[in-house]
Structure formats: C-alpha cells, structure tokens
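Only a single protein chain was left out; the remaining protein chains are all shown in position.
Here is subunit A:
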Amino acid sequence: MNNNEPDASGEIAQDRDAPSPDASLAGNQQDRMQRLAAVRPRLLSFARLHLRQNTAAEDAVQDALEAAIEKDASFSGRSGYETWVFGILKHKILDIMRAQKRQGLWQPLEDESDDDAIDRQFQQSGRWQKEARPSSWGEPEAVFENERFWKVFDACMIVLPDTQARVFSLRELMGLTTEQICRELAIKENNCWIILHRARLRLRSCIEQGWLTGEDA
C-alpha cells in the first residue's frame, strides 16, 4: 500500500493535522476516488474506440471503476495509479470482446479480398495517386499534443470498417502483439498484417483530410 502518493492533492494535506493511520488511509482513498473521477472521461473515450458502442463502453468503464475501488489495496504503487486503472479497463474490454465474439455478434472477419478505399490511393503502377499523396502533418510532437488532432483521429476510427478498427485498436491502443491478436481473433498473422496495413492507410488518409482542412492548419 502506498501511503506516500507523490502528487497527493489537498485532501492529504488536510490530513496532516490528524495523522492517525486510519485518517491518512481514508485520505488516500478519497484522493483515489477523485483521481478515478478525473480519469473517467479518458477511460470512456478509450473504451469507445474499442467497443464502438456507447452503452458497452459505459458498462466496461463502470465495471473497471468498481474493480479499481474494490481492489484498491492491491495497487502496489509501482506503476502510476492511472496506468493501473487503465490496465483493469484493458482486461474488461478484452473480456467483453471475447464474449461478443463467442456470441457471434461480430461480422465475419474480412478476408484478403481487395479494399477499394486502398486501391483508390494508388495508381496501377503502385505509385501514389496524385490527390492521395501524403502531406506533412507538422511537427510530430506538436501534433501529438493537439486536442483537435485527436478529435479527428476519433472520428476517423468510427468510420473505419469494424475488423480494421478492432485489429488496429488491439495493436496500437491496447499494445497487443500481432501474435496475440491472431490468437484472440483466430486469424493468420499474415492476414493480421494486411488488415493493419489497410487500417493505417485508411486512417492516415481520413486524418489528413480532416486535419489539414481544419481551421488550425
């Protein structure tokens, strides 16, 4: 149990007047509750990107928050608290995805058939189509910090075909390896690479349209 949260807020400071172990424990818990409330919107947008359904995302976040409160004592303090909560949410999301798959709620995985949206970006020769040639998005660090960029990103994730979005989010947001993804989805690794390639090309094209035509560009 970590009694020395480095960035403890005002709650803890007040407890210094009454330094009994019980009071400081309660202070820690209250501090955690505030941090949970603060991280909730980020948890929710993370869950939405994976589950693509508001209700399912809300349920997953609710479950994760309850589990975080319940398991509070098992937070070791080695990782950041928010990272720990995200870890719980990731497990919940994976459970939900597995259940959805078992219940046959997923569209069959697309096979290696052609993807028109990708074909349209390239000429027959394999060169970029003139209007599809990638442009600069600006300094990566500045882009990464820009809230509007992530709004465009989220919007583009929503219009991505289901399978591409699912594989992309497992890989790039959840951090699974392609080997793990293949096991989860029962697809061949080669197929996984094809899907990721398409997802990245579609996303970059969609983001570029939304990002560079926006008001800050």
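Methods note: contacts are C-beta pairs under 8 Å (C-beta built on N, C-alpha and C of every residue); 3 or more make two chains touch, one makes a residue touch a chain; residues count from 1.
In the analysis below, contacts and distances are computed from a predicted model.
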Can you work out the missing subunit's protein name as recorded in UniProt? Choose among "Phospholipid-binding lipoprotein MlaA", "Hydrogenase formation protein HypD", "Zf-HC2 domain-containing protein" or "Branched-chain amino acid ABC transporter permease". "Zf-HC2 domain-containing protein"
Determine which one of A:A165, A:L185 or A:L203 touches the chain that has been left out. A:L203
Out of A:T55, A:S74, A:Q103 or A:S125, point to the residue that touches the absent chain in the complete complex. A:S125
Of the candidates A:Q34, A:N54 or A:S79, the residue in contact with the absent chain is A:S79
Contact residues on subunit A toward the hidden chain run 42, 45-46, 79-80, 82-83, 86, 122, 125-128, 133-137, 140, 143-144, 150, 153, 171-178, 192-193, 196-197, 200-201, 203-204, 207-208
